[in-house]
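Every protein chain of the complex appears in place save one, which is left out.
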Amino acid sequence: MQLGMIGLGRMGGNIVRRIVADGHTAVGYERKPKRIDELTAELGSVKFQGATELVDFVGKLQTPRVVWVMIPAGATGAVIDQLAEVLDPGDIIIDGGNSRYHEDIKRAEQLLPKGIHYVDIGTSGGVFGLTRGFCLMIGGEADQVKYLDPLLKSIAPGVAAAERTPGRTGEPSAAEQGYLHCGPAGAGHFVKMVHNGIEYGAMQAYAEGLNILHKANIGADHDAQFSAEETPLEHPEYYRYPIDIPEVTEVWRRGSVVASWLLDLTAGALYADPNLDSFDGRVSDSGEGRWTLDAAIDTGVPAPVLSAALFARFSSRGEALYADKALSAMRKSFGGHKELPGQ
Amino acid sequence: MQLGMIGLGRMGGNIVRRIVADGHTAVGYERKPKRIDELTAELGSVKFQGATELVDFVGKLQTPRVVWVMIPAGATGAVIDQLAEVLDPGDIIIDGGNSRYHEDIKRAEQLLPKGIHYVDIGTSGGVFGLTRGFCLMIGGEADQVKYLDPLLKSIAPGVAAAERTPGRTGEPSAAEQGYLHCGPAGAGHFVKMVHNGIEYGAMQAYAEGLNILHKANIGADHDAQFSAEETPLEHPEYYRYPIDIPEVTEVWRRGSVVASWLLDLTAGALYADPNLDSFDGRVSDSGEGRWTLDAAIDTGVPAPVLSAALFARFSSRGEALYADKALSAMRKSFGGHKELPGQ
Amino acid sequence: MQLGMIGLGRMGGNIVRRIVADGHTAVGYERKPKRIDELTAELGSVKFQGATELVDFVGKLQTPRVVWVMIPAGATGAVIDQLAEVLDPGDIIIDGGNSRYHEDIKRAEQLLPKGIHYVDIGTSGGVFGLTRGFCLMIGGEADQVKYLDPLLKSIAPGVAAAERTPGRTGEPSAAEQGYLHCGPAGAGHFVKMVHNGIEYGAMQAYAEGLNILHKANIGADHDAQFSAEETPLEHPEYYRYPIDIPEVTEVWRRGSVVASWLLDLTAGALYADPNLDSFDGRVSDSGEGRWTLDAAIDTGVPAPVLSAALFARFSSRGEALYADKALSAMRKSFGGHKELPGQ
Partner (left out) sequence: MQLGMIGLGRMGGNIVRRIVADGHTAVGYERKPKRIDELTAELGSVKFQGATELVDFVGKLQTPRVVWVMIPAGATGAVIDQLAEVLDPGDIIIDGGNSRYHEDIKRAEQLLPKGIHYVDIGTSGGVFGLTRGFCLMIGGEADQVKYLDPLLKSIAPGVAAAERTPGRTGEPSAAEQGYLHCGPAGAGHFVKMVHNGIEYGAMQAYAEGLNILHKANIGADHDAQFSAEETPLEHPEYYRYPIDIPEVTEVWRRGSVVASWLLDLTAGALYADPNLDSFDGRVSDSGEGRWTLDAAIDTGVPAPVLSAALFARFSSRGEALYADKALSAMRKSFGGHKELPGQ
């Protein structure tokens, strides 16, 4: 089967590599000829062709065309608009990026009168997707998703990537192979959005726990303090543990309840940089965490952990500063409290 | 009636002023003679005597002695131990500072065999207590609290400080006058502790709201961004309000649901320093917020707001840094994401 | 000056009463003739006229007409659309309800070509507004807001409603009188929205603190427990305080840092119903808390307290149930833990 890929960055390139490795062919569109040349050299011109012009790209695709758009969310809309002008009825546009699912609903409606089908695929896997496979969360019409099945199966990790869930027997379902048709347009990005919301929450859970371990030795050289502005440590004898955090993350990887892929990565990062000195602690958020919270608010779902995780990222970037100043202003007003300088 | 006061700082001095103004007399103990001299000059030596030695101080008190200790929590224990050596059965020690109520329980038990009574008084009012009166939350034996009534009434704000609660008629209760016997030893500091926990939560509620107003104009010069690391503002047109925050806090003071004394103070602080430039945003916490949360945890009470308020203060002092670095490390590991520099 | 009021419910009726009491006149539109009759009887037909048909209502207004719409947010849009058909250029429509400010921006744009002006007024004050005055947060064009000044001044509480902020002297500003032009269309509802977000947070702070007081006696009859499913109370001796919560809320009203109008009301509610037996604990939320959080998310402002307060309301209505079941399912899976029955 043939796949057209718009955007040959890390994600797009690796998806192409996976399908080609599994016997399919691909046509890639990308403005930077260097990426096309490299991929052609790597995969061979029988399996992979490139194009730097959209018309050329479209011309190289067999109908019904399958065009996977894998570019930053902010640029996706314009590209789909261009595609809508040059594709034919029956063709399929896939948005594999991180669009908000609201966009999917709108785009599917806009493309419908033209007979162009729209499929949204939330794609998880990051830099490890090439070898580990990509987890695919799919929204769109059932017939089109079924048509794409051979490609999806090649991109997904496959059932062997994890032990089968007890009770599941026989032919593995698509979900067991790592891809799932979640519902109509937008459902794929909706599920991917919630996935990322959970990701934020789980990451923050680890980060807070590690921070407590990081402070576990503060009682070691603790002297009683009598400042009215600071709380002295009541029991310094409880905090005299110089914990080896990289080793702790390693030991948790085997047999513990918190074993996870995130923990595997954390153990790796801490092994490479035991004090995390290469980081400043400014944590970006790329949309899905916010949208997950918007969805929680809309649907009346309590999401204290997902929101706390998002707000921790905001705070890491200094966004609480004005609020903190307001607190200090109040404290000074009612109690004459002065701010203490940082250590 | 006569009161002995240990510690003539802002709080202790103002309590002395209030009782003297109401016809009582006071003896003050303080190591710094300057404070004693000033207070004697202010109040007159008929109404106020000072002492720089504990034995001298105790000697000047009529029995049963009433000794109010008003010094930083960390120093209170040692002073009470000294008092226990020199006081007589029937005397009363009051801890009016910010001791943890656990200490009260222990101290009351230790003093019991000596016949010395222990009363803990959580005192709220800050720098305004002199004119506004102090709100007193009291723990101890009923007879002793009753005995102290004339002093407590003079220190408290009095019923006129607020409109009477609908339905309450006749002779105002002690609570209506601003002081309350909350229960046995520790009950005063327990209620004061929860008071401060609420204070932290309410302060943070205002601070977060003001921060949103502070950001209400970020759409004014917003250009679309296509970075995969940052979430572009989807609707910049919704955030084009250059809000005058000092005026907003002022308007809320009259007729709104969020009118409060904290808001009065916030409006004052913002009038004096409209951009809060005199603050760095490092917010101290002085124990009660932590202890309130400890109590919530012990008693199984969900306290998401009180905890969030406390943690915001921790974060304001940079205590989330290690956790934030861990998040960045994870993001780099799974997605190749780099930290973005601060603006 | 004359005001047209659409909706003579509690809020609309009381605004009419306040302006009439201050020398203005009003025309009211309301489908229920009973309300019109009652208000006419109360205020006199010189000061107040009613109409049950929109055309009749509009005909009774002097131009430029001032029409204040004070009906549930969900119904406001349709009424404004009808008004747009029958009003003239130069007329002013005020939305004094709880519309989302997004709507204001849209409506102001839609009315602009017709020459009709749109003013949004976030109105706080609730059932006490009649006597206490309403706090008014106003968005719209400067000329129109200025034109409305006499009416706004009559509706607002006036400067005497609170002590003046230290430093503020001379002629009181509008904000000091309880009304404020916050910015262009939507600014009024934006500021009111944030006001309500703060309100949710402050309410929750009190509620959590009171809940801790409510549990302060759980150590009184506590026996050690050895169940692996439950955490025994480590120090029952710390939780033996049968706190009189109505009295505590009363004592905090005078001299304490947490004194506020919300506390006044809480003390009143607890005096009337000391154990809150008349409530089930299902807490509604009416939009502004959610929208405040949406704004925090959009602008990148950490709002852990405001979100926690909102989610507590969701949880109070049982919306966490599915999540809780999922937790129990996980606990059973990894630890064989069974759910314990409720007491």
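For clarity, chains are labelled A, B and C in written order, and residue numbers in each chain start from 1.
In this section, a residue touches a chain if its C-beta (ideal position, glycine included) is under 8 Å from a C-beta of that chain, and two chains touch if they have at least 3 such contacts.
Fair warning: this is a prediction, and the values are worked out from it, not measured in the lab.
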Selected from A:12, A:74 or A:302 as touching the chain missing from the view: A:302
Omitted-chain contact residue, chosen from A:9, A:64, A:77 or A:268: A:268
Residue ranges of chain B at the interface with the undisplayed chain: 257, 290, 293-294, 297-298, 300-304, 307-308, 310-312, 314-315, 317, 319-320, 323, 334
On chain C, residues whose C-beta touches the chain left out of the figure: 10, 72-75, 98, 100, 126-128, 203-204, 206-208, 210-211, 214-215, 224-232, 234, 261-262, 265-266, 268-270, 273, 276, 279-287, 290, 304, 308, 312-313, 315-337, 339-342
Where the missing chain touches chain A, by residue: 101-102, 105, 124-126, 129, 132-137, 156-159, 161-163, 165-168, 173-180, 182-184, 186-187, 190-191, 194-202, 204-206, 208-209, 211-216, 218, 233-235, 237-244, 247-248, 250-264, 267-268, 271-272, 292, 295-296, 298-306, 308-309, 311-312
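One rule holds for everything that comes next: only the chains that are shown with their structure count from here on.
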Farthest chain (mean CA position) relative to chain A: B
Closest chain to global C-alpha mean, per-chain Cα centroids: C
Centroid spacing, where centroids are CA-atom means, of chain B and chain C in whole angstrom: 28
Inter-chain centre distance, chain A versus chain B - centres from mean C-alpha coordinates, in Å: 44
Whole-Å gap between the CA centroids of chain A and chain C: 38
Multi-chain contact sites of chain B, meaning residues that touch two or more partners: 126, 204, 206, 208, 211, 214-215, 234, 261-262, 268, 304, 308, 312
